[in-house]
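Only one protein chain is missing; all other protein chains are in place.
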Amino acid sequence: METTSIPPQVHYLNADYGIKSWLFTTDHKRIALLYLSSITMMFFVGGAAATLMRLELMTPQGDLMQPETYNKLFTVHGIIMIFFFLVPSIPAVLGNFLVPMMIGARDLAFPRLNLLSWYIFTLAGLFTLAAIIAGGVDTGWTFYTPYSTAFSNSYVILTAVGVFIAGFSSILTGLNFIVTIHTMRAPGLTWFRLPLFIWAHYATSMIILLGTPVLAIAIVLVGLEHAFGIGIFDPALGGDPVLFQHLFWFYSHPAVYIMILPSMGVVSELITCFARKRIFGYSFIAFSSVAIAVLGFFVWGHHMFVSSQSVYAGMIFSFLSMFVAIPSAVKVFNWTATIYKGSVSYASPMLYALGFIGLFTMGGLTGLFLATLAIDVHVHDTYFVVAHFHYIMVGGAVMGYLGGIHFWWPKITGRLYPEGWAKFSALMVFVGFNLTFFPQYVLGYLGMPRRYHMYPPEFQVLNVMSSAGASILAVGYLIPLVYLVWSLRYGALAGSNPWGATGLEWQTASPPPTENFEATPVVTQPAYAYGSFGEDEEVHVG
Amino acid sequence: MAEVVPQRIYYRVFAALITLTLLTWGVSYVHFGGYLGIIIALTIAIGKTALVVLYFMHVRYSNRLIWVYIGAGLFWLVLLVGVTMGDYISREWLPVSVGWQRLNVPDYAPHPTAPPVSEEPGRRPATP
Partner (left out) sequence: MPTAHSGKTRRSTLAKSHSALAHHFDDLGQQYEASTLGMWAFLVTEIMFFGGLFLGYAVYRAAYLEGFIEGSQHLDAILGALMTAILLGSSLTMALSVHAAQVGHNKLLARFLLLTMLLGVAFLSIKGYEYWHKYHTHMVPGFAFHYDGLHPEIVRLFLSFYFIMTSMHALHMIIGLGLQAMLVMMAWRGRFSPEYHTPVEIIGLYWHFVDIVWIFLYPLLYLVG
């Protein structure tokens, strides 16, 4: 793989100047950067909420803020982190940038819809931030009825509108990806030569299209009930609050797979590059992505075991929840087998990928605890659940996101970041993360409920450990902000393929030209054609 | 691009759709027992939908991928409605269940073994 060190004269960043060239762009790469700035901002808003929460939880009494304020903080933290950071993060930034490039296309199928989706996302963010500034919402990100519809005095409708609008942004992105992957692959790029990043985004887009509209209608109904007292979720008027939970979790469970699948796609790319080895079990990983997308829709009731759902439904959901763990496990085994006897190097993206594998596995295993009916009855709504999903969302998804940002940073910006600082902050994130969230498993198991601003004094030590870890984690997240921005000006020039990776995106300049490729590439090799391990099937076309 | 469907097919499909609409309306006057009424109504509606999808939307002449999309949409719809209804139906199966929909609605007689419903304090009164 030839690496040229001279940057191209004209590329997508300098092809056009001025604010209008950014705000009216249809270039998927520029839109990816627009998204990058939005979600980075949102990440730190959500992080600020978490910081305040962990400060309150340093002491057993509720002494830092009013209980209602604490309720608003955990609600904000959940809504911002899920809908405005995790769901868009990899798809809208890395997916937007890379999906066309990885398939050898000049852009996504619908470039103007792509820009529209960013505008919709921004509008949604403004609504939600307005709700926060106006006074916040205290229902929890789950908006459970009848509290959200009949009793809460906070800004439920304003926030609900923000989330509703954000859903459209997500749907447009998913729609764009699915159509692009179906219709715009380069000649020779059959389905089973696609990078697993593409398979992951295809599966993610399936979930987005099938699940998000159900959340949309659930939110509409909550808004109408809150405004007009319709009674769909009000027992006094014949309604059932649990109906909301069915509609809500039908989306929100698959939503967690929206958040993790793209990250898994990133990890497949990183592991192969930094083990210099073909992926073990390509078709297993590809099919497991689709299996996760499909099976993820069959298990939503495991969030409702103690919500007066019928016990028979509970048993079926519990049983099916065991199945959905299988494809995830398949991926972990295949990644491990890929690393085995590979030529492994520990560049910073690889550190994030390795962290992902370990932490995701821990989070996934605790998911099995929660899927078990009898255990869930005891740990539901405790910190055990909180620790479980943070291991997956933060230890998994966010680390995959950071690994991906680092890996493709040279391609996106044409610059290399300082590797020493990157390794240091990766390790800081890993240490800080475990110190923050492992104690929460113990706390939950011992019985500390979630969404409480105060707790019995015997839980203080673990809570202080958790808050201390959060401070380390925060620093670990802030440092990349500094050196990545620094690298834009002072970083070494990257060349087209600094990592020596396979993939069409590395065969064009860094930063790429607006049209991505000088000429449409023709694909003749399978994915991950690294080195001499295993046979290279060179299929000659034509 | 797409297949050019002769106009007379569209007119025939339209005639069939109108006929089925009249049938739906007429059948509604017959009182069937149990679930038969809704099954018939839905069957006719599905028939009309099939005509619109296959002919007006050209799916009869479209490639297999479109069929997969439609199939997926229908499957997921059935999944959503079917499994959720499964929860509601199976709630009745437990011997101690009182049925979620019978409480707090004065019109319906309480289940014979149901405990008395207590007044819940702090409820915001329902708007009329």
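Order as written gives the chain letters A and B; numbering starts at 1 within each chain.
Following the convention adopted for this analysis, a contact is a pair of C-beta atoms (placed from the backbone, for glycine too) under 8 Å apart; a residue touches a chain by one contact, two chains touch by 3 or more.
These numbers come from a predicted model, not from an experiment.
Contacts of the undrawn chain with the visible chains, over the full complex, involve A, B.
Considering the whole complex, the residue from A:Gly62, A:Gly78 or A:Pro111 that touches the absent chain is A:Pro111. Taking the complete complex into account, A:Gly231 is the one of A:Pro8, A:Gly140, A:Gly231 or A:Gly447 that touches the chain left out. In the complete complex, the hidden chain is touched by one of A:Leu221, A:Ala255, A:Met448 or A:Ala527, namely A:Leu221. Contact with the undisplayed chain is limited, among A:Arg54, A:His77, A:Arg185 or A:Lys411, to A:Arg185. Although one chain is not displayed, subunit A still touches it through residues 105-111, 171, 175-176, 178-180, 182-190, 209-214, 216-218, 220-221, 224, 227-232, 237-240, 243, 246-247, 520, 541-542.
In the full complex, subunit B contacts the hidden chain through residues 1-2, 4-5, 7, 10-11, 13-14, 17-18, 21-22, 24-25, 28, 31, 37, 41-42, 44-45, 48-49, 52-53, 55-58, 62-63, 65-66, 69-70, 72-74, 76-77, 80-81, 84-85, 88-89, 101, 105, 107, 127-128.
In this text, only the chains that are shown with their structure count from here on.
Here subunit B touches subunit A in the complex through residues 65, 72-73, 76, 79-80, 83-84, 86-88, 90-91, 93-94, 100-101, 103-105, 122-124, 126-127, going by the rule given at the top. Taken together, the subunit A residues at the contact with subunit B in this complex read 150-151, 182, 206, 210, 214, 228-229, 231, 234-238, 240, 242-243, 246, 250, 297-298, 301, 308-313, 316.
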